[in-house]
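One protein chain omitted, others in place.
Note that the chains take the letters A and B in the order they are written out, and that residue 1 is the start of every chain.
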Amino acid sequence: MSNHPAYTKWADNQLAKSLQRFPERRARFIHHGNTEVPRLAVPADIDQNYLDQLGFPGQYPYTRGVQPTMYRGRLWTMRQYAGFSTAAESNKRYRYLLDHGTTGLSVAFDLPTQIGYDSDHDMALGEVGKVGVAIDTLADMETLFSKIPLGKVSTSMTINSPAMVLLAMYVVVAEKQGVAMADIKGTIQNDVLKEYVARGTYIFPPRPSLRLITDIFQWCGSNTPAFNTISISGYHIREAGSTAVQEVGLTLANAITYVQTALDAGLELDVFARRLAFFFNASSDLFEEVAKFRAARRMWARIMKERFGATNPSSWMLRFHTQTAGNTLTAQQVDNNIVRVTLQALSAVLGGTQSLHTNSRDEALSLPTEESVRTALRTQQVIAHESGVANTVDPLAGSYFVEQLTDRIELEATDLIGRIEDGGGVVACIEDGFIQRQIENSAYDYQREIEEQERIIVGVNDFVVDEESKPPLLRVAPEVEDEQVARLTTLKHERDNADVAASLDRLADKARTDTNLMPLVIACVRAYASLGEICDVLRGEFGEYRDRQ
Amino acid sequence: MTTKHRILIGKPGLDGHDRGAKVIARALRDAGYEVVYTGIRRSPAEIAAAAIQEDVAAVGLSSLSGAHLRLFPAVVEELRHGGAADIAVLGGGVIPEDDVAVLLAAGIKAVFTPGTSLEEVVQAFAAVCDEQ
Partner (left out) sequence: MKSIDDILAGITAGQPRAIGRAITLVENQQEGSEAVLSHLDSLVCNYLVLGITGPPGAGKSTLTSRLIEQYRADGERVGVIAIDPSSPLSGGAILGDRIRMMRHAKDPDVVIRSMATRGRLGGLCSAAGSAVRIMAASGCSKIIIETVGVGQSEMDIIGLADLTLLALAPGLGDDIQAMKAGLLEVVDLLVVNKNDLRGAENLAMDLEGVARQREDKYGLPTRVCRTIASEGQGIEQLVALIAELESLHSESGEMNRRRQVSRNREVVDWGLDMIREKLEPLAALHKHEASPQKTAVQLLQKLWLDL
């Protein structure tokens, strides 16, 4: 509480409005012994520097969070990334997760799907159903969401280059369930720029890829207003070995590129900007991570307001999903990973994430078992319900250490964005390898520190034990690939192939024009054209990007 | 004149996570090897063809997507097919312990599981290169 007029103004406006619309989870939040937990701690003497750099939650520059009451109003979405094998198997896992209290789905696709190959493609050999679910046609998507009401759950899909096709399938499945398009909630990752530098599931060259993204922004703006059209991802950049500063700098540089491309295509800033979502990594350096999330929020608000001139406050807000850092999991003494994940998840919550995935203890070895996924989910629930950190807003604000870290990250990440712009922008810096080199150098330094024991990884380069018992692992049976291929072959015989050919021809006709391709892709999907067939049409028109440095 | 050992690092399959592959490539360079890197998303046939043209002593493979049981032996087979059975194949990635024996039996000379130190990896390459 404070008597400062800025505080009073915030409390009377943003806070009051928010409390009215979204009542807090409890009437009172208390410590043991009945002491009340304050909603928001502020300095006794609020000065201009505080107002400029931190402000109040739900208020520009959003350093302290995007909502006035944060987790007192609603906890973050506990969203566990899952999917493997066939659509039917994954459907079972989703329903298991929903039964155990996850509040949103997050679909993992296998690599052939992510790269726009059907399961019977040569390059799909050995990869079908391995790191996610295999989706070839609408029929697989119908199975994937069978008995899951798409009007009620929000679904995040980790799909990038062929995002338009998978989104089209989702829309058609929802339609068949009788769900109104306006009620579809969720996110597609759709962030192709980071694929060229970190994750590797690109298909087309950067320019046509950016055009597909812009088409999605536009189509969703008028058809599925509650769907997040992109999740601009630092997660994979960090996994590829970047530092926290590089994660923020490179992610926001990508975001700037998407915004600029959409503006160049004539889209309305305040219409598409509020559907941009972000996705960050929660790694092990706890305070640096908290500072990173806070800095990213402040930077984005400033970029959107000052650089692009957005006027709607929702356009200024950086809303983000977080996943704990997969690369920090160890194959040695796997139970230690539960502790790592707990600390990382805590940093995401202290940093104000909107949704969270916690990794499972066995993921350095294989896909997680059902049991270890449950422990990972329980970790979030313990943080949410037992630790007390969700009972107040931005508890680390005002710590000298955390505020200085936040300022440093903002300064250095802003500098990196400037260097990329001096180098001709993100696309030019991908093509000449500048961005890849930045990440590679950091990755190499990190590994050397481990080798030289400047960095201790418990159970790996210190505190090592001889382990005998091996944890049970989840394996995807090799037959899954053959079965999926057989299903696809049958479907290709049974569908109306004249209809498929006609819809694909219409797509090819329009691909080089500036017609929005989304309705044409929906038509292809509805005819049960396969993902590979649709992507092949676009490969023919756009060319392929093959040789990442 | 000295004989330089040449090594090819390849990423078979569709997995795009090349952090490990690149770190290993640099560590081998810093240990004095000439390292040809193929980039991501290569087929076993492409990797074997490149290894033969580059006349490397050894091929290092990395896969994190769980496709190693099909892809690593496929590279060994392609090399044999190209008359280059003497080129040693080593591999690493997210490989469960049970698979190590399977891969060794399929002709992979050494298998690196998560947490293997760079030093161990470099030593394993040194051992197969010195045999030649």
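List of remarks:
Simple rule for what comes next: a contact is a pair of C-beta atoms (placed from the backbone, for glycine too) under 8 Å apart; a residue touches a chain by one contact, two chains touch by 3 or more.
This is a predicted model, so every value here is computed, not measured.
By the touch rule given at the top, the unshown chain touches A, B in the complete complex.
Set against the missing chain, the residues B:26, B:68 or B:109 yield one that touches it, B:26.
Checked against the full complex, the candidates A:38, A:101, A:149 or A:423 give a single residue touching the omitted chain, namely A:423.
Although one chain is not shown, part of chain A still touches it, namely residues 205, 423-424, 428, 431-434, 543, 546-549. One chain is missing from the display, and on chain B it is touched by residues 1-4, 6, 25-26, 28-39, 42-43, 45-47, 49-50, 52-55, 82-84.
Following the convention adopted for this analysis, only the chains that are shown with their structure count from here on.
For the pair chain A and chain B, the distance between mean C-alpha positions equals 32 Å. Note for the complex: chain B touches chain A at residues 13-19, 22-23, 26-27, 39-41, 43, 65-67, 69-71, 74, 94, 96-98, 113-115, 117-119.
Residues 111-112, 114-115, 117, 122-127, 130-131, 195, 198-201, 239-241, 327, 330-332, 364-367, 440, 443-444, 447-448, 450-451, 460-461, 470, 473, 475-476, 478, 546-549 of chain A touch chain B in their complex.
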